[in-house]
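Here the complex is missing one protein chain, while the rest keep their positions.
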Amino acid sequence: MANELLLRTVELRKYYTSTRGMNPFSRAKEKIVKAVDGVSITIPFGKTLAVVGESGCGKTTLARTLALLTPPTSGEIHFDGRRIDDGRAKDAEVYQKLQMVFQDPDSSLDPRMSVVETVAEPLRGLTKMRDSEVRAAAFESIHAVGLSDDFAERLPKQLSGGQKQRVAIARALSTRPKLVILDEPTSALDASVQAQILKLLVELQKKFSLSYMLITHNIAVAAYLSDLMAVMYAGNVVEYGPSSEVLEKPRHPYTIALMKSAPTPDPWNRTLLQTEVTGEVPSPINPPSGCKFHPRCPFAESICSVEVPQLNVISEGHMAACHFVEKTA
Amino acid sequence: MTTVLELVDFSVHYHSSGGEIRALDSVNLKIEDREFIALVGESGCGKSTLGLAAIGLLPPRVAAIKGGTISYKGVNLTKLSPNEMRNYRGSEIAMIFQEPLTSLNPLRRIGEQIAEAVVLRTQRENSSSPMKGAPRLPGRKWKFPPELKREVERMLTLVRIPDPDLIIDRYPFELSGGMRQRAMIAMALSQQPELLIADEPTTALDVTTQAQVLRLMKEIKDKLGTTIMLVTHDLAVASQVADRVIVMYAGKIVEDAEVHEIFSQPKHPYTQGLLSCIPSGRRDGKELTPIKGTIPDLTLRKEWCQFQPRCPFAMEVCSSKMPKLKEVGKDHKTACFKYGE
Partner (left out) sequence: MANQGKPTVEGRIRGTLALMTKNIESKVGFCIIIIFVVTAILMEISALLNIQLTPYPANPLPNQASAILLPPSLAHPFGTDNLGRDVLSRILVATPYDFMIGFVVVGAAVVIGGLLGGLAGLRGGLMDEFLMRFTDVFFALPVLLVAIVIGAVLGGGIVNMSIALTITWWPPYARLARGESLKVAHQNYIEAARLSGQKPRRILFRHVLPNISGTMLVYATLDIGTVILVYSGLTFLGLGNRPPAPDWGQMVAAYNGYVLTDPWLAIIPGLIISLGVIGFSLLGDGIKDTLGIR
């Protein structure tokens, strides 16, 4: 019924165990960090899903697990029609269609490789193209991100932050993937550079029919780029739906607090000063029982500390994981 | 309304291997009592330098004051000796930084660090010295005299840190980022300064924690009457808390206005550019228009408008003369030839 889904996860979990070291006799208890604790999201073809949340919510771990940089603990990942989490799909096949842009432009590029070498790397590693074809394709990608030919032989130290990020984007696009995971792509950039990169991402999405998964803590950026939004808290998705709905009519108490806290350039509407949320993000080793947000929730009742809430449907495609969604209507 | 801080034609240069950088170029600014000022600009605009200059913490061998004055309540800070400046630092002018781990001593407990600041204040007020018994080695707990302990707990409660009696014995690494920032604010406030300079205090914090800390700062201004100068790159943050916004570009102040004015009637093309750079939902219909070009090289001496190469309204005069800050509305100044010479 809806657009075909490019990516779909089912109860994806990623747990880290803090090791006891090499000592087999050590009696230190193994601590389990539940970084991603049962996440089911979908990304349609050609659309952008923003995963927003604060530090420790698991959004970066989710991104890395989807990119197969770390194996999931349990759950399913379906990408472009096949399961990719069971180890049977070859990395090379997946990466031709799934790529990632990282947060820090300075560590994204090998300081000893020129721009064109960096952009060509996925082509060399994932395709069987001949050298001349590789070069031509790399140049196409370099142009697509708005850089001219004379950037090709430059080294990262000769580039500004925004230019480095463009190179990282060009590299991600060189194999013409279908999904690009963007991990805080503009957090390290100045405001005016950020705006340039955001516009570029929108252009590229249209031009190459890309899907994006945007990981960010910046609500404004998420609002600009995304069609769908998932709000994460302590390893779970607490609210999910069309971006306009989640932004303007949030129903989960955490989302409400988050939206109010996000600074908007509107001195007549100082929502930031009106937020009441107290306390801190819980530790992923020892999260609260039941609903992880209950210690900080103004609407919490006794059931909230006992039972983990499921995602309740609020309207078409809009869901929130709360026992009392009617309280926030 | 007394003037707390005044800068007159103030200039600071940095020596670097690439040349001399004009970090601040003839800056004119007046901050009144009980104002919440936001100093806004992108990286390299000089906002942090201004903050450091006000508290006398410019890096000694690298930075040089090239002209003009900074006055605190009429006292010319540039003429003070380091010892005299120390009398003002902490007790009259306090500063908090972006990364609390570097301003809190990681080897000493929170309670001790705040107590030190409190003791300094009582030493100023009367010359008794209840600092005895403070342990010299890290690890040992200081048994506070009861009045001192009560005062430290009062400061921690002021910044809304829960369970102050427990936090007193914690080390900085045991606290979260937001708590550390609040502990730093408590330390800064312990000496009851008139002026609090905050250099990007919330940039490294989560969104909800940032909201808590900013609300706290607003409360401090309202309840204690402290004048606050918030240095930030985020115009949206400024809009939510400040009374007045000062926009800086390439070492100069380009616009200075009350907060609602800046957002409803931005005069300087850079301010307008910054505002249209802020992303919001595409459904708003508001287009995101980046400012073309890049931040200029501050080592090149230019005696004309620094923003001219990127300005959509640039005229001939803009590349031959330097615009000066002038009034263009009630309490609204800007440095731009669009509004006359």
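Each chain gets a letter, A and B, in the order it is written, and its residues are counted from 1.
Everything that follows uses one rule, which is that a contact is a pair of C-beta atoms (placed from the backbone, for glycine too) under 8 Å apart; a residue touches a chain by one contact, two chains touch by 3 or more.
These numbers come from a predicted model, not from an experiment.
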Interface partners of the hidden chain - shown chains only, full complex considered: A
Absent-chain contact - pick from A:R13, A:R171, A:R296 or A:H318: A:R171
Residue in contact with the excluded chain [from A:E76, A:D104 or A:D266]: A:D104
Selected from A:P122, A:G146 or A:G241 as touching the chain missing from the view: A:P122
Residues in chain A touching the chain absent from view: 22, 67, 69, 91-92, 95, 99-100, 102-104, 107-112, 114, 116-118, 120-122, 124-126, 131, 135, 152-153, 168, 171
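In this text, only the chains that are shown with their structure count from here on.
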Rounded Å distance, chain A centre to chain B centre (Cα mean): 32
Chain B residues within the chain A interface of the complex: 42-43, 176, 178-179, 206-212, 214-215, 218, 233-237, 239-241, 259-260, 263, 273-283, 288-291, 294-295
Chain B-touching residues of chain A, taken from the complex the two chains share: 54-55, 160, 162, 190-196, 198-199, 217, 219-221, 223-225, 243-244, 247, 257-258, 260-268, 270-273, 275, 277-278, 280-281
